[in-house]
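Note that one protein chain of the assembly has been removed; the remaining protein chains are unaltered in position.
Chain lettering (A and B) follows the sequence in which the chains are written, and residue indices restart at 1 in each chain.
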Amino acid sequence: MIEKITPVRKSILANIRIQRFTPSEHKSAYFDNFKVTVETGMTVLEALRLIKNTQDSSLTFRAFCRSKICGSCAVRVNGKPVLACSTQLMPILEDFKKDSVSIQPLKNMPVLRDLVVDIEPVIEKLSKMHPYLMENRERIPETLEQESIMSKQEHSRFDYITDCILCGSCYSACSAASADPNYAGPLTLGKAYRFSADVRDSFQGERMQAAVDQGLWSCAQCRKCINVCPKDTRPAVSIQRMRKMSIDDGIHDTAGSRRAKAYTGDVAKYGQVNKPMLPVIVNGPKGWAAVEAADNYLEKHGIEPTRQVCTLGGQSSTQKIYDKVKELEAKGENKT
Amino acid sequence: MLTYDILIVGSGGAGLYAALESRMEEDLQVGVLTKVYPTRSHTGAAQGGVNAALANLDPTDTWQDHWFDTVKGSDYLADQDAAEIMTREAPMVVREMEHWGCPFSRTDEGKIAQRPFGGASKPRACFSADKVGHVMLHTLYEQGIRHGVNFLNEWQVLSLMHDGQRCQGVTAINTQTGRVHTIQAKAVILATGGHGRIYWTRTSNALGNTGDGTAIAFRAGLPIKDMEFIQFHPTGLRRTGILVSEGARGEGGFLLNGLGERFMSRYAPEKMELGPRDLVSRSCETEVREGRAGPEGEVFLDLTHLGRERILERLPQIRELCIEFEGVDPIEEPIPIKPTAHYSMGGIHTDLNGQTSIEGIYAAGEAGCVSVHGANRLGGNSLLDILIFGRRAGKHALEYARNNSFTPVDTGQEEADTQMIASMMEGESGASIADIRRAMGNLMAEKVGVYRNGKDLESAVSELADLQEQFKTVRIQDKTKAFNTELVSALELKNMLDLAEVVAVGALERKESRGAHTREDHPERDDGNWLAHTMATLGDDGRPKLDFSPVTITEFEPKARTY
């Protein structure tokens, strides 16, 4: 049965609110409103281009590949960092049940003009992370007659991170980066892990030191970077794995590594984290101040201070899990 | 005045490889100047693979097979000595990339994985899932950081300078400040990529693939070669031209016209949708020309009959692409598509070392034309081309820069360019950039597209001349100097208009059909008259002047190209 094809296309007259700012001309950022007929299929980038071409040619934004691979076009739409080129407008209008949508530059980077931010500071942080492979001569042949042999499994340990297009969305969403200008940020730590996890690399120690120095333990694991990454590279997961590496290599004794050991140990012991004593366990004698502060808090509120950890019911059976995992790991059978 | 021993313009695969090659030695000042941040270059968009006869999948594969496939694919217009170099050195550069960390997918034995590709007799496209260009580009950038390559990001080259014999340098505008600079260099390597954007929205190429380097070289008097050859891909999304890969047809997708007919039965009753790219492109185009298109001049790639499960399981990326870029879910409805300009075979004429007719000026990658692709590029050969000839250009430029001194240069060009920009910024606009661009794209797609004929081409040439006149009245409305993207667009449009004319004139002149160039009025390949490269130079009258030069044939006599 042959039928003529008539595509269904919706359209809505929407108000696009765009944050504007030219440093040489304005004291602070402001919003401009543009009316645009949004139709099925229209991306945020198409809307921006339409506005530039027909309403205000000075509207400034970046875009290049318009196909989700170059990372130029990240902006915040209704607060969330997205790639303008791969984000459809209609579903957003429907999700927010409004006929208006706001477009702003990424956060945590200085605005150069309108929606364009200066990514140089992030690139600099990245550069300090040794984001390149240093040949491990046990794996990489000396001559170009052969490639290195790397199993599919070894390759899959880091391959997902090589999808990163350096768009900066994760950096924009990261509250740790907002609060600490020295924090390297999700994408840079993700890259650091990508190389450290590569069997062809020989640079583990120095790169790990760079990661520790630039905030490996400053990530709050809020997981927003996972949510906003258009390429699903899961930076927060890489950070967890990089942390594991730093603990495993035994060189980097940090508050974070002590916390990880404490949590892991406590759960086996009490079925529960020993929260009352955690500050001391993690920070040593310095931690007593925090324990005492907690005592004072309780006393002030008329509660008897206790440094007792309350155990959870599963306490008795947890050790079995640990033992079994150890056994599997010893046999090299861990499937995660 | 900025000075570099070697200035590389463009940071795609070709530019970065050249930079690494010349920077490794560390005794020279090497700079890379680029319109966008390096990792944003269009090389990142390549998905399929890079060819090298590693024989990891098929042990019988040899570089000689690859050589022959390349020459045949080019419809015998490739220079066979160049194709020989490229295919012979291919395994080495691919392995070098791998040694630098490029995460190619692996075979069961842990070697670089390879897959079959159109026009290749053996499976030799090395790949990394669907992101091979992206990972290659990032690997080169990473090694660039390691070796301290100097980047000037978001700078746009305006003019190329030479004294008639030797390179002097370039002028370029720093987009972030809006200032024009003279950059003196012993050697300049133009690696500015292709010019697919002369088809404006009807292309798979990035917004900035506007052929800047090629146009600038042309205006500086250098010959540009084989410009009429533009490869089309049959299935670009209607709105954006973004590619829907062959996988969708491989999995059993139907091509339908606006009436809902499975039209390939008319053109390739046996192979149907799986016919070669150029045939499918032409078939789609014929449906549109004969009035059987959908409401917006599109045809359709229909997957609905495959069912939800199969689409989710086998084609999840294609589905995501259609939803994100076209707002269409292929589970629910057919995907609207149009043929889309994909690759520019032509470019700046160079020798085997990437050197142009001027000493110290080099070109590499899609901007250059050695020629290895002739009338039609094989999938997976252009990523290879950029590595091989990026490297060779880098190497040669290094030697050249070591052995030569700077050629004196004054600031005349800088002043002229500054003046040109200033006058574009003054006053109210006549024509609009967007209108001219759209008109250019439509006219190129309709008259200098998949099908060409003398009559249409003649009218295209004259319409393009009109557009160039209109362009003279364009004035930039945005008066701010810093980050003026309207100005960037205007400068790009000027380049595109110049190149579009060369493409149209070349297509009009070449009275045969070869590779990607299909003349309805001259349907046969004509080796007697046209086994020759088209060389275009800027004539005294400001119009392109065409010459022809012989094709180098060393091993394979031209034969009919059948698959």
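By definition in this document, a contact is a pair of C-beta atoms (placed from the backbone, for glycine too) under 8 Å apart; a residue touches a chain by one contact, two chains touch by 3 or more.
Note that in this section contacts and distances are computed from a predicted model.
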Per UniProt record, missing subunit out of "(2Fe-2S)-binding protein", "Quinol oxidase subunit 1", "Heterodisulfide reductase subunit B" or "Cytochrome bc1 complex cytochrome b subunit" is "Heterodisulfide reductase subunit B"
Listed by label, the shown chains touching the absent chain are A
Contact with the hidden chain, among A:Ile12, A:Val199 or A:Leu298, goes to A:Leu298
Those residues of chain A that touch the unshown chain are 78-80, 95-96, 173, 175-176, 178-180, 183, 217-218, 220-224, 226-227, 234, 240, 243-244, 247, 254-257, 259-261, 263-264, 266-267, 271-273, 275-276, 278-279, 282-283, 290, 294, 297-298, 301, 303, 306, 309-310, 312-315, 317-318, 320-322, 324-325, 328-329, 333-336
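The working rule: only the chains that are shown with their structure count from here on.
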Note: chain B sits from chain A at a C-alpha centroid distance in Å of 34
The answer for chain B against chain A in the complex is residues 36-37, 39-42, 44-45, 54, 91-92, 94-96, 98-101, 103-106, 108-112, 128-129, 131, 134-135, 138-139, 142-143, 145-146, 176, 206-208, 239-240, 242, 256, 258-261, 294-295, 300, 323-328, 333-334, 336, 432-434, 476-480, 482-486
Touching chain B in the complex, chain A uses residues 2-8, 22-25, 40-43, 46, 52-54, 57-58, 60-61, 63-72, 85-88, 90, 112-113, 116, 119, 123, 126-127, 130-135, 140-141, 144-152, 154-155, 158-159, 162-163, 165-166, 195, 198, 200-201
